[in-house]
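Sharing a structure here in structure tokens format.
Missing here is one protein chain; the remaining ones are kept as they sit in the complex.
In order of appearance the chains are A, B and C, and numbering begins at 1 in each one.
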Amino acid sequence: VLAGGVSGLFVLGTTGEAPGLSHALRCELIERAGEQIAGRVPMLVGITDTSQAESLQIAEHAADCGAAAVVLAPPYYFPAGQQELWEHVERLVVELPLPLVLYNMPSHTKLSFEPETIRRAIDRPEIVGLKDSSGQMVYFHKVARLAAARPDFSLLVGPEELLAEAVLLGAHGGVCGGANLEPRLYVELHQAAAAGRLADVRRLHARVMDIATSVYGVRAGGSAVIGGLKCALSLLGICSDLPAEPFSAFGSAERREMAARLAELGLEPVRSTEY
Amino acid sequence: VLAGGVSGLFVLGTTGEAPGLSHALRCELIERAGEQIAGRVPMLVGITDTSQAESLQIAEHAADCGAAAVVLAPPYYFPAGQQELWEHVERLVVELPLPLVLYNMPSHTKLSFEPETIRRAIDRPEIVGLKDSSGQMVYFHKVARLAAARPDFSLLVGPEELLAEAVLLGAHGGVCGGANLEPRLYVELHQAAAAGRLADVRRLHARVMDIATSVYGVRAGGSAVIGGLKCALSLLGICSDLPAEPFSAFGSAERREMAARLAELGLEPVRSTEY
Amino acid sequence: VLAGGVSGLFVLGTTGEAPGLSHALRCELIERAGEQIAGRVPMLVGITDTSQAESLQIAEHAADCGAAAVVLAPPYYFPAGQQELWEHVERLVVELPLPLVLYNMPSHTKLSFEPETIRRAIDRPEIVGLKDSSGQMVYFHKVARLAAARPDFSLLVGPEELLAEAVLLGAHGGVCGGANLEPRLYVELHQAAAAGRLADVRRLHARVMDIATSVYGVRAGGSAVIGGLKCALSLLGICSDLPAEPFSAFGSAERREMAARLAELGLEPVRSTEY
Partner (left out) sequence: VLAGGVSGLFVLGTTGEAPGLSHALRCELIERAGEQIAGRVPMLVGITDTSQAESLQIAEHAADCGAAAVVLAPPYYFPAGQQELWEHVERLVVELPLPLVLYNMPSHTKLSFEPETIRRAIDRPEIVGLKDSSGQMVYFHKVARLAAARPDFSLLVGPEELLAEAVLLGAHGGVCGGANLEPRLYVELHQAAAAGRLADVRRLHARVMDIATSVYGVRAGGSAVIGGLKCALSLLGICSDLPAEPFSAFGSAERREMAARLAELGLEPVRSTEY
């Protein structure tokens, strides 16, 4: 991923399966990622947890391991309202050793950071950005309009299928699961969109759609993306295909289907010397 | 609660705010509850967590502290399907040191144990019951029909407003948040329903509805129940009103309103010698 | 159905597929039902429509055909709030030629009559009842508590699986789709529950659950109930199995499965002289 030219790394997000990992494993992952990155790009670390005390411990560890910021999605068991959500963030933010990026992820948390809450966040210097994975571009444009008031506030988009338009219309970047597979594609799409090279944007966006449709479409249901991505990475020789609970690795029929799709996409196993 | 005559105690459920507590605090709570209960009634311990490794650690601790069973709601971040959910339970159950009670809680987990999954669970001797907090009595009757095939399978209902009908039509008991406030009422309602004394059931059910409507109706939104219950318990001198994150204690206006409602219900502060 | 001893007939409800019928057909159905019933029991007529003008026309026709009351679910295309919903009902009710029964059906309308709106409805003499098909018994008990203030307000429950408990705890009756199949069963369950004969209630409720689980479980998805019921009625020689758009009749495999289930339930074709 680093060789692909990414501007930063977000570890312990949703594709990183953070909520499925033990706290000890999350800490080990932060350590090892910090060592590998070695300051070449900023490392962002997810601290989302249903327990604030646990979130704070992970944040402390992230600070010790050289993270640039921590990332927080809303609480995802108890159904808080917006005022409660904001007060919760306010109580947390003063305890954090690092700047905070908010992470809007309603499909998994049931709860959004609504535009009015983002307006408040923009007034807090400790909060330095938002990753929006809602897939709701009307929402995105509303918060982009608010974020324009603060030039150092980073606006990132989650679903890679939306990277093109988000960057064309105001986002600073994206956090793309597919960039684990072919990082240079997403880097190039980001650059083309930021530079306003529309023909390139359309060509690269079309390939992003091809990859997303193929790789995330082998299996139906909630494990389509994580399971598909891990299966593909495993076939390319990059990592194991074993997801965390409650998911499980693709079976042999799904694996064969994925191999055929990767071949059609021209994605081939990485030679060991490359990474 | 013990003095009120309950048949068992379920610690670290939703009203117990388990997901909002640090793992260390969950463990301390298990220890202290185990010591206080001292085997007088069975202790059930919630092990619901997004990480299976953490669930297992809590289960081990619960076994060490004398729990009778552990209780598991579905994973609540990643959206699993029913087949994945069942395989996840199957992988977990063979590792557990104690019998397992399933906990259906879709308002908080987004995911239900569907009747077909309950049918499979009933075939596994390690799984000894279900607490259904869905509030969906059509669902409840479907699983009750399945559970009838295994006499030692315990069927418990969550919302206290449904205790009467659930027990009249097949449940073995309930896990009632309001029983923290007036345990004897819920014990008596359970007994009346189990014995088929309909006039008593109607009278006691009406009081349960009065309490639920009053105590959980001061505040709107997702913290209505937990916040309301803790505020009431605090006014009665039983425990602090501070909920875990992301919620916060009731303000003074809400507290005054609650005090007026408790007075109307005839609920008065407990004298310290009583507990 | 009349021979089965029912206390009333509700035509043009959900199982009656009213929204799928043309307005001309709805009017014909009201006429023919009115003629057949001939005043033996009260006829209730559904006027639910996205257009208030159309609702009023159906209501006028119902009055002309001898209906006792009309039944209205919330608007089901535009997402109104509770205040809007109530004002909408208030504007309608003064134009109606007949008393109004509200119909809570959130699975199909997306919108509920919340308890506070029911409280307002209870203060209006033109509104004489509520049919609750939400399947949410906590909601039901809340509105039953409010309705107790007005003895002439009828409280009916929708899902037949909930008839037993609703009547045991305060409902006046139910509107049961399955009563098209075996009306006497539902009449007897209602009588047993109203009289507090618990052993009979449990026995009859068990048969209701057997029928619902069997007949509505042949097909999955949104046409399970209507499609299943019509297929069963057709096999019993009572009516055609053709549902209105967007649904379609069961295929031959589903039909064979249904026939086997009906045989197991002991449901046999009606001889033509019986009805």
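Observations on the structure shown:
Note that in this section a contact is a pair of C-beta atoms (placed from the backbone, for glycine too) under 8 Å apart; a residue touches a chain by one contact, two chains touch by 3 or more.
This structure is a prediction, so every number in the text was calculated from the model and none was measured.
Although it is not drawn, the missing chain touches A, C when the whole complex is taken into account. Checked against the hidden chain, the listed residues C:25, C:63, C:138 or C:194 yield one contact partner: C:25.
Note on the undisplayed chain: of the listed residues A:8, A:81, A:135 or A:183, the one touching it is A:135. Considering the full assembly, A:198 is the residue among A:24, A:198, A:239 or A:260 that touches the omitted chain.
Among C:79, C:237 or C:269, only C:79 touches the chain left out of the display. Residues 135-138, 141-142, 145, 159, 161-162, 164-165, 168-169, 196, 198, 201-202, 205-206, 209-210, 213 of chain A touch the missing chain (whole complex, contact as defined above).
By the touch definition given at the top, chain C reaches the unshown chain through residues 17, 19-25, 50-54, 74-81, 84-85, 87-88, 91-92, 107-110, 221-223, 226, 244-248.
One rule holds in what follows: only the chains that are shown with their structure count from here on.
In terms of which chains touch, the assembly is arranged as an unbranched chain of neighbours.
We define each chain's centre as the mean of its Cα atoms; on that basis chain B and chain C are separated by 34 Å.
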